[in-house]
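Report on one structure; see the data block that follows.
One protein chain is absent from this view; the other protein chains keep their places.
This part shows chain A:
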Amino acid sequence: MKFTLDWLKEHLETTASTEEIGKALTMIGLEVEGIESQGKALEKFVIAHVVEAKSHPNSDHLNICKVDAGTGELIDVVCGAPNVKTGMKSVFAFPGTYIPGKDFELKGGVVIRGAPSNGMLCSAAELQLSNDHDGIITLPDDAPIGQKYVDYAGINGVVFDISITPNRGDATGVYGVARDLAAFGLGTLKKTDFSPVPSKGKSPIAPLPQQFSGDEPKAIRKFAGRYIANVKNGPSPDWLQARLRAVGLRPINTIVDITNLVSLGWGRPLHAYDADKVEGTMVLRNARGEEFDALDNKVYTLDETMTVIADDKGPLCLGGIMGGIRSGVTDETTNIFMECASWDPELIARTGRKTGIVSDARYRLERSVDPALTEPGMELATRLVLELCGGEPAEPAISGEDVFANTTVEFPLGEVRRLTGLEVSAEKIEAILLALGFVAEGSGDKRTVKVPSWRPDVTQKADLVEEVMRMVGVDNVPVEPLARLNHVAPRILTTIQNRRRIARRVLASRGLDEAVTWSFISHDEATRFGGGTEDRQLANAIASDMTDMRPSLLPGLLAGARRNANRGFADVSLFEVGQIFLSDKPEGQHTYASGVRTGTAKVDGAGRHWSGKAEVVSVWDAKADLAAVLDALGVDIDKVQVLPEAANWSHPGRGGRFALGPKVTLGWFGELHPALAAELDISGPVAAFEIDLDALPEARKKATKTKPAIDLSQFQPVSRDFAFVMDKGVAAATILRAAKGADKALITDVGIFDVFEGVHVGEGKKSVAIEVTLQPRDRTLTDEDIEKVSSAIVTAVTKTTGGELRK
């Protein structure tokens, strides 16, 4: 909200400087967003003497002038104003000056119909000081030549722009702001004369009947109207126009300007109707789907939840929001009907939202306007109309009832110290509350506080504490350390929080960059990756590719990889550790750690290098990333089953699943299905993995942190190699399991060191070579021992795999 310093001073007796006021406003919760000098835009305009003005020989309406602007020489100026004459004083703009009323920068050295012109004599409209563009400004003869016009005319005022929080409807008028500043100690609040204005005769417009059926939403509470006959409308006085302009409003005519003055000055919106344009009876009712031509020159379709003021022909005004064109007040209006009404803030807010109309009335009424100001507001408006436009006011036409909260709060004064830590004396608390309009009764530590009608936001003790605190100043609250509950903090992070942290660091250590991608993806992507159900869709998505909560991190990462490729970076490795959504329930939210590698972005770097070939990523890179994370998170990889079951996004023959038993899936890895890659517009091989960090087993709670005793054998281990030929389809895991099982005590490790296929091992066959490590515990192994375990291994493997020992 904007207001000028002058305007504030009309309500506040103060000697405080602009700076002090600005600081105070911010500290009491009316945050200053800007303090501007109103005359800043007009700084360059100066007072000038028209030394000579004679007709332009080549024009019937232009004059050629010699102007003294205090520079010591006469300036040639061609002027088209009808009122320019020799000897007058006016306002002059030098070349290079920005002319706000014309929105251009004045050029110098121009020639107009053969006569040179180096500047401009200006009208009030060109300075945006009024709508008067009939002629240039005429100044008194004693106006000092060369002086800045803003200084001379006193339009060097200060404009404050403050932000009002939604709870402070009372501060949406300058008067309310002044009340707060006075309570803060920055001056004295000046009272406004709201006394009734004597009426002359009966009102031709009867109190408006409320025509609502029982359960209809009814926004109107009390409607006060006043018929004023024989007003003389037209442009408002300069001071009023200047005041409205300073805060960014366009002056219309005196009556309309008065309604704006009261709205901004006292936070009390009004509306004036041209009474002669009202047809039949004015009533209050809900709209019936009518079209409404509003004063913002737009047409709105109103519905039955919205209250209107209507006559026989239809809506005249959308109640509490905006008036209509049909009964708008013009310069020619002679009889008016001035409305001052109180409304239900919630219903005004709802109508405002529905129509999207942003108006000064809605802004105030949805924050709530003092219900005690309905009739006084009408009297104030009447007084201003009589003052500025004359006229005869009829008796007020009043219907309905205001709604008062009449709140009283039991307020133990100790609450101030309890909630803020501030020590404030009972006298000071009482004084602050009184200055803000609260009436406190009682003694000792207890007060019963009556809340003023303009503060419906205050309903309980904590609200009163805030009132006291903002007037004392939060900066005066003494800072007090928060005592520790434990001197050494116990473990802070939960298991899942630790898993996320470790997974991130492990993946980054493997050369992947951490991305953070949107939680919502397109419906198409969601469906492809196992989501897309209705419960995970937004009702009001911001974009068509952000409609569904992601069921997987891969679509976001793949889109990221695609964007990188489009920028010329085809070899990328990205991961994300974040939430995915299996349903809209809290338990449907899991944390996944997922990653993608594209092109040659393998763990030891992308691109060609002198030390080796630039190989493209494959299923093995994805499997290695997945295993690295599981290992870092304490999962015993030897106990995890790796199954040849590809994820729905994976190449069916180059993807697998990590599982623990039949129920728990830890993750998937694989190469992206080539068809899916093509659909997603990603070229080249993509290795990807997903880990469900929530699926990992919780470490068993142990009574002691002691590790089992170490068993160090004093005998050297022995290793033996075996090669088998078997069907191509036999899983390596089967071979390893069989070999290991041949002698669980002696065999400590089995590794595969060679796998190959070829004609010489037979069609559909492969050769697998394993190295078995034997660790004797109680004596050195004899040849016989070794022979025995070797034959057990051969038997176990051949039996399980259907293969045979390669000779």
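The definition used in the following text is that a contact is a pair of C-beta atoms (placed from the backbone, for glycine too) under 8 Å apart; a residue touches a chain by one contact, two chains touch by 3 or more; residues count from 1.
Note that in this section contacts and distances are computed from a predicted model.
Between the listed names "Phenylalanine--tRNA ligase alpha subunit", "ATP-binding cassette domain-containing protein", "histidine kinase" or "ABC transporter permease", the UniProt record for the complex's undisplayed chain reads "Phenylalanine--tRNA ligase alpha subunit".
Screening A:A229, A:V603 or A:L805 against the full complex identifies A:V603 as the residue touching the chain left out. For the options A:R470, A:K623, A:R654 or A:H673, the residue in contact with the chain missing from this view is A:R470.
The hidden chain makes contact, of the residues A:G72, A:G248, A:G444 or A:P481, with A:P481. Considering A:E13, A:E291, A:D535 or A:E804, the position touching the chain not shown turns out to be A:D535 (whole complex).
When you scan A:S203, A:S573 or A:S767 for touch with the missing chain, the hit is A:S573. Of the candidate positions A:K313, A:R563 or A:R777, contact with the unshown chain belongs to A:R563. Those residues of chain A that touch the chain absent from the view are 26-29, 31, 165-168, 345-346, 349-350, 353, 366-367, 417-422, 460-463, 465-466, 469-470, 474-475, 477-482, 484-486, 489, 492-497, 501, 504-520, 534-542, 546, 549, 556-557, 559-561, 563-564, 567, 569, 572-574, 577-579, 581, 584-591, 603-605, 609-612, 694, 698.
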